[in-house]
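A quick write-up on the structure given underneath.
Note that one protein chain of the assembly has been removed; the remaining protein chains are unaltered in position.
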Amino acid sequence: MLIGSLPVAGLDFSTLPQQLTDGLLLGFIYALIALGYTMVYGVLKLINFAHGEVFMFGAYAALFTSWALGYTPNHALGTGTPWMLGVMLLAAMTFCGLLGVLIERLAYRPLRTQPRIASLITAIGISLLLQYGGQIFLPLNQNIDSKINPFGGSLEIALSGSAKVDTVALDAEVKSASEKFDAYLKSSGEDAFNLKTDEGRSLRNAKQDAERKLRDAKSAGEGKTLVISYGKLIAMGTTIVLMIGLTYLVLFTKAGRAMRAVSHDFDAASLMGINVNTIVTFTFALGSCLAGAGAMMVATFYAGTKIDTFFGMVLGVKAFVAAVLGGIGNIPGAVLGGLLMGVTEGLVAWAGSTAYKDAVAFVVLILVLLLRPGGLLGSAKVEKV
Amino acid sequence: MSLLALDEATIKFGGLTAVNAVSFRIQPGELFGLIGPNGAGKTTCFNLITGVYRPTSGCIKFGDRDIQGSPPNLIASLGIARTFQNIRLFKSLSVLENVVVGGYLRHKSSFWSAVNFFPSAIRDTERLRSEAMDLLRVLNLAHVADARSADLSYGMQRRLEIARAMATQPKLLLLDEPAAGMNPQEKEELNGMVQRIRDEFGLTVLLIEHDMRFVMSLCERIVVLDAGREIAQGPPAEIRSNPKVIAAYLGEAV
Partner (left out) sequence: MNQFWLVRAGSFVLAFAFAFALDAAFGGGGYAQRLVMLAALWVTLAVSLNLINGITGQFSMGHAGFYAVGAYTAAILTTLNPALAEQNKLAWLLLMIPTGALVGAIAGFVVGVPSLRLRGDYLAIVTLGFGEIVRIVAQNINIKTPKGDVGGAYGFTLDVKLTAVWVAWMLAIAVIAICRNLLRTAHGLAFLAVREDEVAALAMGVNVTRTKVTAFVIGSAMAGAAGAILALFEGRASPDMFTMDQSFIVVTMVVLGGTGSITGSVLAALLLFYLPEKTRELSNMPISSVAGLFIGIGVAVSLARMIQQRYHGPVAQRIGLNFGAIGAGVVTMAVIGFVLQQVPAIAAQPLVAGAKLRMVVFAIVLIVLMLLRPQGVLGHHEFSWDWVRRTLFRKPAEVPA
């Protein structure tokens, strides 16, 4: 009775497990990219805005490798093998590592003695250059052929009596509505954002209505079974392995110790005989490698991923927010932030407001920062007077 | 009535008690010294008085008003001005502009008239500029009024900090190691300057200083802190021969 009087009443709890699982799995990817932001910030106190673009190029590296392996858009090959995925992963990581180092060398190192804002602006510049320059030189709107992935199936866990909803009719409706709208646009030569006639507007509304109906029907049918694709599980496993590797590197190797020293105090570290330039290069290489791995896995295992040059922006910004959420500069913080971000998105998607999904990430970030100005695991610096 | 009174002022940072139940009173017009070895809590005392930190317990009275925990800008407007140990000038502003900011509390024109550049705002700013120029003459900085403050020599920067603090027209002036990094001749000049400021402007001065000769020759009364605690209080001659003080400085020539 009490529940009934709360606004929660409208929510369908049966879809919660699916959304949370998807969110958590995606959270691992966020965490992987967030690590790159956080490590660079740790040593240079620089927000590496180009990190999202390194990620984007990682996806392209994976794409081109898949083409090199024969999976071009018109191939006639069967299912791929695990070693192909391994090659793609390595290619993406290597390429991203090199790209990250190159960016640091050309755009950040010359400005290291200047105010940090200068490097921030070149970071934005590099990011724009890669996005829009890529538009000229790279193929757009590509996807890695799903056949290359030998782990195509899904793990299905029945939660309760399952009932599949038939969306065929609705699919057809959406298709016909958008065809009509497209035909209108073509005939009138108008821009979808700038319609001039009522006819155009009503066609657009019809299309939006049909899409909304389909979305609602789909979400009503979800959740009776928990569906997790094997690919996503493998992505999670790989991420965890990479994170363990990173932890080992940072905590138990000489380079890792030097990295921590540099992030603690840049100048003091250089006075202690640490080659700061080598460590910065190393950090960029490491962070970019992780982004490359994340990119390859998103592009390969997340069905329907379209690779274009703006591909890295949304994911990059979210990963960055995750890094700040956990406390930027703090490695466990980045992982925590990434997972939290994924789960939060899952929750929001479950609550039915996918439209606000991206906004919620920022709202959470702002709330956390206002309560803990240094992020969840970070500590706010107190200025000495 | 005393001008400034600390009563059992205490502040803890985590497990560390930086200032532990320190009490002293400063009479109007006094030249009062605060000394002690490094890490004794002298600058923290300044930060408590000026509102940068809020005392964990205890009471700080300025005149008859409790000021502990008030925001720094309010305390400044009540008439306490300070300089900083690690020089905090407005680096990219000119010397004159630094001092004008010190006079900001005394501006009379509204924000609205400033935005519109009304005659009242122009006159007000002109007045503050000429007052600032007068102060620069007192502190012998008038010839560098248009230089960027970051470009000044160390000793000049210290003097500029004093000028800027004076521009707030305080009743009580807190000087944090004003002679640090100065050569003997500059210290000599500073000594005379502080005395002259006190006499001409009717100020009360509380200063932290490591140079014993400087403090002993300048101050009329001295408080000694060690590890957050107050270990002695009195006129220089008494402090000089106090065994606790000598012990605290571990045989350093006093």
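For clarity, chains are labelled A and B in written order, and residue numbers in each chain start from 1.
Here, a contact is a pair of C-beta atoms (placed from the backbone, for glycine too) under 8 Å apart; a residue touches a chain by one contact, two chains touch by 3 or more.
Computed from a predicted structure; not experimentally measured.
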Touch criterion as defined above, residue of B:Ala5, B:Ala21, B:Cys59 or B:Leu93 at the omitted chain: B:Leu93
Identified contact with the non-displayed chain, of A:Leu170, A:Ala235, A:Ile328 or A:Leu376: A:Ile328
Absent-chain interface as seen on subunit B, which is shown: 50, 52, 71-73, 76-77, 81-82, 84, 88-93, 97, 100-105, 107, 109, 111, 114-117, 119, 121-122, 124-125, 128, 143-144, 147-148, 151-152, 164-165, 167-168
Interface with the undisplayed chain - residues on subunit A: 41, 45, 47, 107, 110-111, 114-115, 117-118, 120-122, 124-129, 131-133, 135-137, 192-196, 198, 201-202, 204-205, 208, 313, 317, 320-321, 324, 328, 355-356, 358-359, 362-363, 365-366, 369-370, 373, 383, 385
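Heads up, the rule we're going with is that only the chains that are shown with their structure count from here on.
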Separation of subunit A from subunit B, taking each centre as the mean of its C-alpha atoms, in whole Å: 53
Residue ranges of subunit A touching subunit B (in the complex, touch as defined): 384-385
Residues on subunit B engaged by subunit A in the complex (per definition of touch): 43, 47, 52, 84, 86
